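For reference, the structure is listed below as structure tokens.
A single protein chain has been removed from this complex, and every other one stays in its place.
So, chain A:
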């Protein structure tokens, strides 16, 4: 109901609305943002579901992501091919999970994936070290980084195998109420 738009069919918009945390208006606005990244690549008519993928360089140049140290991981986690090249569906999915209304468990799942640099479903010591270095822009010495990683694993490794599984991560997130407000991008 409302304005006539010809980018999506009504079913497509309904389906997007049901599967993301966005309203119609926000979905159309996000489409405009997506298209603005590469107007010559993205058609104005998505009713026939064209297969358009924007390369990672364009996604990573968005003002919301441009200076984020984790932007490459974010793009890789949400992209279909794991390289950061995103279709419109991936784009919507990414901002939906990072929006205000996504529940804690869903965000924790994707946060885990983002911090898991080697994609082995565990946060091992190297993942933690890389995370720390990205957080502090390599300002901590190696000793300090090692100490912090050991303490982190000590604190949250509940099943004692030297690395953090998804359950450990989620238990840890439950204890940190700020997670919902920091793992959030406004678009």
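Criterion: contacts are C-beta pairs under 8 Å (C-beta built on N, C-alpha and C of every residue); 3 or more make two chains touch, one makes a residue touch a chain; residues count from 1.
Keep in mind that, in the parts below, contacts and distances are computed from a predicted model.
> Name the omitted chain as UniProt records it, choosing among "AP-2 complex subunit alpha", "Transmembrane channel-like protein", "Neuroplastin" or "Histidine-containing phosphotransfer protein".
"Transmembrane channel-like protein"
> So one chain is hidden, and I want to know which residue out of A:59, A:75 or A:98 touches that hidden chain in the complete assembly.
Result: among the candidates, A:98 touches the missing chain.
> In the full complex, which residues of chain A touch the absent chain?
Chain A touches the missing chain through residues 1-2, 11, 15-21, 23-26, 63-70, 77-78, 80, 82, 89-90, 92-93, 96, 98, 102-103, 105-106, 109-111, 113, 115, 119-122, 124-126, 131-132, 135-137, 139-140, 144, 147-148, 151-153, 155-156, 158-163, 165-167, 169, 172-186.
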